[in-house]
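Shown here: the complex without one of its protein chains, the others still in place.
Take a look at subunit A:
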Amino acid sequence: MTDTTTEMDGNVAELRNTVRDPKGQGDPKSYRISKDGETTRHEDAAWADKDLKMYTRDVHVHYGDNHAIKGVSVDVRPNEVLALMGPSGCGKSTFLRCLNRMNDPVPNARIDGTIALEGENIYDKDYDVVMVRLRIGMVAQAPNPFPKSIYENIAFGPRLHGLTDGKEELDEVVENSLRRAGLWEEVKDQLHQPGTNLSGGQQQRLCIARAIANEPEVILMDEPCSSLDPVSTNTIEELIMELKKSFTVVIVTHDMQQAERVSDRVAYFHLGDLVEVGPTNAVIRDAQDQRTKEYVSGHIG
């Protein structure tokens, strides 16, 4: 996948040049601010030699006449946690759903622009949508376990894609996924009870476990902690830090502190525009755009 020989490769290289910051080399804290069109970009150089995991260029989403995303371009780097922030209704969920084509089944949604995973356009006619969602997993805002047993919930993906051979390997995948989601100890004796009987926080972790059982490369999370208590929230934040080692995470959050704790970079959306993007500290502590400043100060005080 990484040996990109198509013209897409040239595209990525070109992009990388625009983002690379020669002055800030070696110093992760230093960044340069640039504005391309609408977006203020805090560009830090520390990552510069790595490949982009995903990139999006000039993404527009229309729901009928509602122009929900108005030309967003943002990169996702490997093994980073990118937080999408912004006021309610600004299009964070919409954008997130575009990243694994979950907007496809939405009637009258129209998506334009380029969204690429390791240099390949996932909206290409020849790109199989099942492959997209297998490589880019997702955890919805509201926990949505299937009305099946805990075991069946986790086994759903691996079974579907034939990722395991035999029952033992499947058992192993189920246990591992539950362990990584921090749920194993709580449910190991009731694996065959319905997943819908768990508490909200447990259900959310079940959904995360279900997503990582597929071994995706990128995990998208839409406000995974919005309905959780502080303890569950903490568990999930620790999980995200842990997941970062093997996956790339894009997370929607309203919680400034949470963004500071878990994310490497923040993308701030406003009414369908990407307003400001850069390292978390830079965007939250040193916002350049007036709209970002207001949002951030409204929360941090």
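One rule holds for everything that comes next: a residue touches a chain if its C-beta (ideal position, glycine included) is under 8 Å from a C-beta of that chain, and two chains touch if they have at least 3 such contacts; residues count from 1.
Going forward, contacts and distances are computed from a predicted model.
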| item | value |
| --- | --- |
| Per UniProt record, name of the chain withheld from view ["Ring-hydroxylating oxygenase subunit alpha", "Cytochrome d ubiquinol oxidase subunit II", "Phosphate transport system permease protein PstA" or "L-lactate dehydrogenase complex protein LldG"] | "Phosphate transport system permease protein PstA" |
| Among A:M138, A:L191, A:V277 or A:V296, the residue in touch with the chain that has been omitted | A:M138 |
| Options A:K92, A:R210 or A:R291, residue touching the unrepresented chain | A:R210 |
| Touching residues on subunit A - with respect to the absent chain | 100, 102, 105, 107, 129-131, 133-134, 137-140, 142, 144-147, 156-157, 160-161, 194, 196, 207, 210-211, 214 |
